[in-house]
Every structure is written in C-alpha cells, then in structure tokens.
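Missing here is one protein chain; the remaining ones are kept as they sit in the complex.
We call the chains A, B, C and D, going by the order they appear; numbering starts again at 1 in every chain.
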Amino acid sequence: MKTKRGIFAVSTVVVAAAAMFASTIPAQAAAVNLKIGTIHPLTGGNADYGIGLNSAAEFGAESVTKAMKKAKIAGSCKIVAQEDDQATPALAVEAATKLVKSDKVNAIVGPLTSGSTLAAAQSVAVPNNVVMIATAASSPAVTTFADKDLLFRTYPSDAFQAKVIVKALQNSIGKKGTINIGARNDAFGTALANVLTNEWVRGGGDVGQKVLWNPENATFDSEAKLLTDKAPDAWVFVDFPDTFAKVGPALKRTGKWDPTKTFMTEAFNNEAVIQTIGVDIMAGVKGTSAISIGIKADRWKNARKKAKPNTKETFVDGSGYDATVLLCLAALHGKSVKSDSLKKSLRAVSGANGGKNIPWTKMAALVKAAAAGQAFTYQGAWTTAKFDKAGDTVGALFKVYNVEADGKITSDPKNNIRF
Amino acid sequence: MEQSTVKQSAAPILDVRDISVSFGGVKPVRGVSFSIEKNTFTSIIGPNGAGKTSLFNLISGANKIDSGEIYFKGDPIHSIHAYQVAQRGLVRTFQGAKVIRRLTVVENLMMAVQGNPGDNLWGFLNPSARKRFEISTREEAMLRLEQVGLSKFANDFAGILSGGQRKLLDLSRALMTSPSMVLLDEPFAGVNPTLVEKLLEVIADLRKNNEITFLLIEHDLETVMNISERVIVMAEGKIIADGLPNSIYDNELVIDAYLGSRRKGA
Amino acid sequence: MSAEDSTQALLTIENLEGGYGDIKILNGVNIKVPAQSIVTIVGPNGAGKSTILKGIYGIARVTGGAVTINKAGVITNVLETKPHNLSKIGIGYVPQIDNVFPALSIDENLDVGYLDFAGKTLEEMKEDIYQRYPDLAGRIKDRAGALSGGQRQMLAMARALMSAPDVLLLDEPSAGLAPALVDQLFDELVKINQSGVTILMVEQNARRALEISDYGYVLDMGRNRHEGEGRSLANDPEIVGIYFGKK
Amino acid sequence: MEAFIQPGFWVFVLTMAGIYGIFALGLQIQYGVAGVMNFGHVGMMAISGYTIAVLVIKYEWSFWWAALAGVSAAALGGALLGLATLRLSGDYFAIASIAFAEITRYLILNADGVTGGTQGTLAIPNPKGFGGYTDQVDVILYWIMDRLYPIFGDETSRDMAMLSVVWPFLFLFIWISSRLQKTSWATVLRATREDDDVPASLGKNVFRFRLQALVIGSAFGGIAGVFWAVQFMLLAPEDFLRIVTFYGWMILILAGATKVKGLAIAAIFFGFLYGATRFLDFWPISELSSPERAYLRIFLIGLVLVLLMVKRPQGLFGKREEMVLE
Partner (left out) sequence: MTDLIQYLFNGLVVGSIFAIAAVGISLLYSVLRLVNFAAGDFLTLGAFITYFFSVTIEINFFLAIIISMGAGMAISWFLELVLWRNLRRNKAGTLALFLVATGVALMLRPIIQYVFGTETRKFNVDILKTYDFLGARIAHTQLMVLIFGSLAIMTIALFMSKARIGKDMRAYANNPSLAAVSGVNVDRVVMATWLISGALGSLAGVFQGLVQGQFNNAMGDTLLLSFFAAVVLGTIGDAYGALAGGILLGLFMELSQLAIFFGGVPSNYKPVVAFATLVLVLLFKPEGLFGYRTRKV
C-alpha cells in the first residue's frame, strides 16, 4: 500500500512535471503567430456598428496579447488589416479576398450582415480554407450553409433567438395570445420575423399585424398606425436601434402602444441605446439577451472604455471581442494557426466540449489554460459561445431584461431562460 | 386665291388637301391645298413667317397636321412617321443644312441609302452581304461628292464644312435615298454662284434621267424664276398666288406680301 | 461720316461685319439712328437685317465694325457691353420670337424688364404701361404663355419699355400678326416714339414700316443698298426691284 | 508593401475589372454609340443574375439555359425600359432609368418567396435544401484550375480560373462590339446622337435603332450579371445599388465614351484604383484609424471622378469634343 501510494505520488509528480514541461517548452519552440483580418462596414449607414465591432476586436486581440506577455507565453495574436465592406456582399468578397490573398490572414472576424457573411464565406473563406467568425450575422441560412465547418458566429441565429423570445412571450402572456410583429426590411429583420411567426403560431398563438419597414423610410407614422390600430396582447419588434429610433417615437405618438407589452431583441439591452432612443419611449419594454454567467455586462464596457476611450459603443460590440479572443485562444490551444486546428480548438475553448467556466475577466487564466491545451468554457463579454456542429452559438443562458422608468436595465434571474 | 394656269392631271405625285396646323396660339399653316405633278419643278416663295418651312415639316411628317390630308403617289401620308414618308420616296433637305457633324462626309451620305442590310441589326450576322452593299454605297457616295466638289473632304468630319458646303452635302444626302420627290429648303442660300450653277445642272440631270420631282423653297427669286415651272406664293400660312413664274411679278397680292400692304386709305 | 453727324445720331452702326459660325452675313453695314427718330431697316429675306440686332446682343458673331451709343455726349461702345447691361446704357430690345417669358404672368414679365434707375418706381412705370395697354391691364395675373400673338407682341414691347430705354430695337414686330393688329402696332410705335423713345426696327412689312419712319435703309446681301426718307422710300419702285431680284 | 505585391488579390481585382468591363461595354453601346444615358444599368445585371439563380435553384434548370434566360431577361428589361421611357429626352430618361433599377431592386428585395428577398439567393426555397447555382460552371472552373495548377501551384484559385474565362470573353465582346460599331447601323445611331430629324428624314426609324441599342447594351449588362453571379456564387439585393452603375460610367468615361477598345485598359485602371485604395495604410495615412482610412478611400474615388470630369472629360483615349457635344 505504501509503496503503491509512493509510486502514485512519484508518478503524479512526474506526470505533472512532464505536463508542465510539455505545456511550456513546445509553446516556446513553435511560437504561434495568429494573423486576423476584420471585415465590417466602416462607411455607409451601418458604419456605426462596424466601427464599434472593429474596435472591440482590436481590444480583444490586445487583451490576449497582454495576457500572453504577462504569462510569458511566446507568440502573438494580431489584427493585421481591417477592411470596409459597406455592408454589401460583393464588397465583403473583395475585402475577404484582400485579407486572405494579400494579408495572408489565418482567420477573419466579421462581417456584420448575413448577406456579406455568406458571400465572403462562400467565395473566399471556404475555398481558401480560412476560418471566419461572423460577428452579427443572424440569418438561419448561416446554419445550413455548407461551410466545411469554417464559418462560426458569436451572434445567435434568428432561429435560436426566436425560440428565446417566444419562450419569454409565452412565460409572460401565455401561449394563446395575439402578437403584432414589426421588423426592419432587411436580412436580419425579415428572417427573425418569419421564424418568430412560425414559432409563435406553432405554440398556438396568433399573429395579428406583421409590418416590414424600410430602414430608409422618411417617416414611420403610417407603419406605427398599422401596428397599433388593433391592440394585440403583445408586440415584438425586430430592429436595430438606428431605425427603431425613428419607429419608436411614431409608435409612442399613436397613443395606443403599450411598451410594457413589448418584447425586443438584444440590440436594445443597452442603456446608452435606451437613452438615445428616449427613456420615455422605451420605459417598460422587455427583451431577451444572452448573458454570461456571473459577470455583469457593465464590466466589459467599462474595461473597453478604458482601453479604447474614443470609440462609441453599440449593442453588438461584445460579439466582436469574443470572436477575436476565441480565435486567439484557439490558436494557443491547438498551437497552430492552421484552419483544421483552429476549427477543432475553437470548440474546445468555447465550451462545446465542456470544461470549467473561465470568464473573460481572467484573461491570464484563459491563455494559460489554452496554452496548456485544456478544454474549457470561455465566458465571453457577449455570451458563452459553445459552438455547435454548425458553428452556431447556443449560449446557455438568456435573461429577460426590463427597461425601468429611469432608463436603467434590470432583469430578474427568476425569469432567466435556460437551454 | 388665284388658280394656276398649270395643267392638273388626274394623278399628281403629291396632293395636299386643305391642311392646317397650330402650335400654341400660332397657326403657321392655314388651309393649304395644292398638288404637284410628277417630274416637275415647283417653287414656294413668300416672306419670312409665311409658313413655308412649316409646310415642309408637315409634308415630310416631322410635324403632324391638325386637319386636312396629304397624299403621296395616291397614298395618304399625313398620319405616318417621318421615316416612313422618307421610305416611300419623299425626302427633304433642311433650312440651314443639317449635317451630322461627328460623322465623316462620306458617312453622312452612306447613312442615307435605303435597304442597307447593315442597318438591320441582324445584318450584322451577314457580313459579306453587308460589305458588298457598303462598298457599292461608298462608290455611289463618292460619285455624288465628286459631282458637288466635296470628294476631297470625304473622310473628314462633316463638322468642318462651311455653310455652303453643308448645303451641298445635305442635298447630296437626300439624293442618296433614291427618292422620287425631293423637298428642298433654301438649298442655294449661302452657296457661291459657280456651285449654284453646278447644283442646278445636277438637278436638271436628275430630272431628265431619274424623273425626280422637286419642290423648292427659295429666297433668291432670280434663281426661282429661272428654274421653276411653277411658283406658289405663300403669305401668313396661306397660298396667295400659284402660277407660272412670270405671272407673280405683276401680282399685287404678291408684292403686298413682300413689301407689306399699304395702310387702308393711305 | 462727319463728326457733326455722329453727334446728332443716338445710335451709330459703322461697317458692321459678322454672321453665324463661319457663315458671314453682314458685309459692312452703316446705320445712323438720330435721337427721337424712327429708323427702319428693310430688305429681302437673308439680307442680314435681324443679324444686325443679334450682333449687337452677342447672339450673332461680330467680326468687324463698331456700334456706339451717344447719350448727351457720353459715347459708349455697345459691342463691348454685356447683353444684360445694354438696358442700363439705354438700349431696349424686342426679339422676333420667344420674346416673352411664357411661364411668368404679365405682371412678372414687366417686373423682369424693370430697371431701378429708370427714374420712376416700378409701380409708376407699370401704371404707365397699363394705361398704354389696357388689354394687358385686364389680365395681369395671366401667364404670358396664354396670350394671343398680338398680345404677346404688345407685352414684349411693354417689357422692353420697362427699362425706360432711349432707343428701342425691334426685330420684325409685325411678324405673324393679323392685318388689323398690324395697323394697331404701327400706331403704337408712333405713340411710343412721340413719348421720346427712339426706334430702330427691322421690318418685313416694308411699306407700312417705312410709312411711319423718319428714315429707312434697304439692305441686300449684307450691305447697304439704298436709303432714304421713310415715306418716299416706301413708294420707291426700286425697292420692288431689290426684293424681286430684278437688278 | 509585402501585402501589396501578393498576386492573389489582384487576380480577383482583375476578374472584377473584366466583369465591370463587360458591364461598361453595354453602356458604351448605349451612350458611346446611341447617346442614350442609361443610369439604371445595374438593374439589368440584377435581373440576369437573379433569373439564373431562381431558375437553377428553384426550377432546377441547367445553368446554361438559365444563363441564356438571364441574358434574355436583361435584354427584355432593356426593351421594357425603352418602350416605356426612351421617347423622353436625355436627362429625363436618365432619371427614369434610375427609377427602373431601383424598382427592380425593391421588387427583388420584397419578393422573398421567389428571390430569397433580403436573405439573398441562398434563401431561395428549393427542393434540395441548399441554394447554390454554380455547380455546373464550377465543373469547368475546376477543370481550368487543374490545368493551371502545374503553372501557378498553390496560387491557383477559382478567381484565377474566372479570370481566364472572363477576359477572353471581354475581348471577344469588345471585338464583336467594335465590329458592330463599324456597321451602318451604328452610323445611323451616331447620327441620332446629334440630331433625330436628319436620320428620320432619310427613312430611318430612330426609335427602333435606339431601342435596339438599349436592348443590346442591356444584354451586355445581363452577360455581366452572369459572370457576376458565377463569381460571387450568391446574390443579394444590396449588391445592386445605383453606385454600381456609376462605376460602369466611370470606366466608360475613363476609356473615352466612343472608344470601345479602350474599355479593357480603363477597366483595369478602375479596378486598380478601387483595389489599391484598400492598401492605403502606409505612413502618414497609417496614423489614421481604419474607419478614417475607409472614408478616405471613398473620398478619393469621388475625387478621381470629379477631377477626371473636370480635367479630362474625354477620358484616357477619347476626343474632347465627344464629351462636350453631349
């Protein structure tokens, strides 16, 4: 027994030493230098989101690099080029081609829109075997798209989001209500509105009015009128803040809209956005949003504000940060910048293979764990990605947020939705 | 209105019946009727604003008439497009001579030929026929240019031609369509006398050999008197006299039209 | 031309040459317009009558000669004055066609013609005009495009008079007018002249115009061909010869 | 600099230049020959591309028949536009043609049951469950890539195969077009550019000639749409904004409106301008943030367009009077 215990102890020490040796030496021997390129709309109507995501991605790369230096892990994780696609698919392809062919990046973060994402993946990422993590593409088509497992996304699919919203709705008004749906007439809005309709009707509910609005409309009063003429049990709006900033006042002005019966997407889980649109419009609105377990969203915002004081935040920024950090961690984890390795490691570090939760706040622990080749669950600034087979995020936990009368966003953990 | 002494046969080549037109508040042509015999040379004279060019615009189909009828070779032409009128063999020249400045002189002429397979888009598919046609067209065009002394400009842009040369080009181009009748709108104004002589010869030759009918608007009355078999005088949109050239000299109405009537009682 | 002559003449045209593009129409035209007179230029079609006026207004190209206006001893070179400043040196012009603004009302047509240093206020000026043309006064709000030919001509003249010109240049004022209106027009011109405005006109209706003119010029082939006192020139058989090419 | 000299991106840029070249060729026939100012040309490309995608994905047509149908649909679009508005004078027609292209785009955007709507062609409902339409062409492209591989090795790409297809076609079309422009058909059209009355007085149906030019030009727009569809393998309504038409015009003006043979060089020039501005990251421009560099890029393209029109409206190869005499 004694000897056995002794042997066990010795072997443990040896194994541990070997493990330590293994985890430090090879890393120094083959330093991993990951080159990332980003594609976002930096000009045009969607530039606001693109610029925010861009700086968030930079912040992500810098955070990882800093932590690596501190932990004396050799190698780097760099954003080598940032391209503009004006949210048009053709330009996204052009940008991706430049990143892959000229800058020789190992991975791409972006683009923003589903159209751009699919085009860039289809024409560039897939044929050239380059990993891509989309930052805001939500179209269900991304899931079914034949991507040779190269296309990931940190933003949840509409199919998934719709389920969450429907669940929240059902928890709130029951399964058999009538809802009115308003959505922006673009890839994001129409897809989510459709899936939402299907899910809600399947659950036994009714859809009264469904109105699609063009983001570039001069006014939205007529649309607001259609949506409020017959009061439903609840409203669901699928929109981005820049458009809803025009729709919201129009809704309010009808006098028939009840914000407390309104559910919205994650885009509005942001106090700055609430302020911009107007607290008096948004007070009472509910919505669902993916959350990281145990960390307040504000912490990331404050941290970025410190690191990048000049960029204005938008709701989606955390997604760009997570995408970049995950790529860097995956490179460390697989000790390679090759796509096949990145693909595999992205799952290992995102929590798809299980492992303990490590939040983004503990970057040192994250890089060490990754460099050690461990599987863990990265608790991101935006969500817990847990990439599934299709590369979609199936984040674990959603909160139901509520906009208070003073514009603060609160949520009751009791209402959290778990998948 | 004074009726002509020129004989009228049963089937005139051009028959204009009581046509009128108005633009806005202006009525440039008011109830004009006349007919033109085949292979004749008739001139229309009259002071500025008499409606002569407006009349040509109506006959050639460039403008639509408000009322009346126009027959060419027995068929009505008042309700068809200008290009259809031209295709039937009634072509015109323009006051001030319109040339296509950015086409070469010879291209200006070649464009006028009818039935060019190259005109038809599908003619593109039959290059040999097109080529053959264009070669023969070019020959014909060069001949015409030689006639009027423009052959040395054949491959220059028409834009470089002087006013007189443009008139020659305009006339030659009209003739390239192989017309049976030509409306000439002041073809001699600004052309130097020797070329006018030349032109007159060409016209005489055409009348003799090709049986082309001419209707002329001209200001230079001397020329008109010399070459016309018949003169129609217009004033204020109406025909005020129609007859043999010499008859109009003594016509008080005509003199009044030109010099203005005296004040009544003056 | 003697110095004395040129001081008497309000408007002097000397050896004017020019045309359109490279087509030369004027081959040296000399015209003198004494103050307070009516001078008429006649001649067969294509003689270059209108080109003189268009040359003054920069619409036709002038290649030689001079045009001067002499107001109380102050001599101004007309050819070097921009078209929009000609009304300021006392020259009013009524083109033959397109001589009103069809989209503007009658009142507005007059407003556009008004010059603020004309000595009278706009209202006074318009009052004068409307008194002179009661036909126009009745429909001041109507678009000029809705006017008949005669009324248009009247309006065009009225517009030119709004700048209180010393000399009025008229390009075939009777063109396109019904015979009854022609009488009215020439009566009108005499009245305008009597109110102190010098008139230089180009006219197709040679006899009628010359009858009211103090002096007349006959042009042919862009040159002075004949001239004389108005009424006698009107009855001069030589004109018929010039017109009908009997040389 | 190192990134700048990598060939891969330039292969893409050249391919796109070729497609834009074919696109501009349509405008060249319409404007350079017939004087028709079509500012809705991008609509024809959209019509063609979408026709192909819908027919292949939804109705399982062969790509080749679908491509033929696409080009025909674009030509038909041109005919429709022409029949409706070609009698209008220049600027009116230009505005009407923009409206036509925008209507086309909005219809594509909103007819989601047919076109995939906002989601792009991937969302076209189809029996197979996957919205690709390039399988048949890809067979050829891969065959070409196999032939290119021994020469270029790992640099071989689908773009390279496309490049080797697009450019011969561009040259072929330029050749056809220049032949076409030697016919008397083109002579008549050049005459109509200056004056309608003269050709009409010579028995030429001006409207028919002009309509033909519009239809042929639109067909070239449709052909560009075929290549565009193959190149991107996926179409979305945002690809067909009116700015694309202006890029076509820019190439045409660079070439000199009447100089069909200059188009190829102008297309390369434009492609380079458009692509090279993505590399504006050397000092001192590198001091700017990436969004600022993106603004600068758009600004520069605008500036080049303005300077070109002010300083050299006749383009690289054209004669000045071509532009002056509108």
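The rule we apply is simple: a contact is a pair of C-beta atoms (placed from the backbone, for glycine too) under 8 Å apart; a residue touches a chain by one contact, two chains touch by 3 or more.
These figures come from a predicted structure and were not determined experimentally.
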| item | value |
| --- | --- |
| Given D:Leu107, D:Leu148 or D:Leu316, the one touching the chain that is not displayed | D:Leu107 |
| Residue of C:Leu86, C:Ile129, C:Val182 or C:Leu219 touching the missing chain in the full complex | C:Leu86 |
| Chain not shown: contacting residue from A:Thr65, A:Thr154, A:Asn185 or A:Thr288 | A:Asn185 |
| Given A:Ser76, A:Ser172, A:Asn198 or A:Asn217, the one touching the chain that is not displayed | A:Asn217 |
| Sites on subunit C contacted by the missing partner chain, in the whole complex | 57, 59, 83-88, 93, 95, 97-104, 108-109, 111-115, 145, 159-160, 163 |
| Interface with the unshown chain - residue positions in subunit A | 43-45, 47-48, 51, 185, 211-214, 216-219, 221-223, 225-226, 241-242, 245-246, 248-250, 252-255, 276-278, 280-281, 312 |
| Subunit D residues that touch the omitted chain in the full complex | 31, 37, 39, 84-85, 87-88, 90-92, 94-96, 98-100, 102-103, 106-107, 109-110, 246, 249-250, 253, 291-292, 294-296, 298-299, 301-306, 309-310, 313, 323-326 |
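By definition in this document, only the chains that are shown with their structure count from here on.
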| item | value |
| --- | --- |
| If a chain touches subunit A and subunit C alike, it appears here | none |
| Chain whose average C-alpha position is farthest from subunit D's own | C |
| Per-chain Cα centre nearest the global Cα centre, belonging to chain | D |
| Subunit A and subunit D, separation of their C-alpha mean positions in angstrom | 36 |
| Between subunit D and subunit C, distance of the C-alpha-averaged centres to the nearest whole Å | 56 |
| Rounded Å distance between subunit A and subunit B, as computed from the means of their C-alpha atoms | 78 |
| Chain contact topology (line, ring, star, complete or other) | line |
| Every chain pair meeting the contact rule | A-D, B-C, B-D |
| Subunit C partner contacts - residues on subunit B that touch it in the complex | 24-26, 47-49, 162-163, 189-190, 219-222, 225, 236, 249, 255, 258-264, 266 |
| Contact footprint of subunit D on subunit B as seen in their complex | 60-62, 81-84, 86-87, 91-92, 94, 98-103, 107-108, 110-114, 116, 118-121, 123-124, 127, 130, 134, 137, 173-174, 176-177 |
| Residues of subunit D that touch subunit B when the two form their complex | 179-180, 183-185, 187-188, 190-191, 193-195, 197-206, 212, 216, 321-322, 325 |
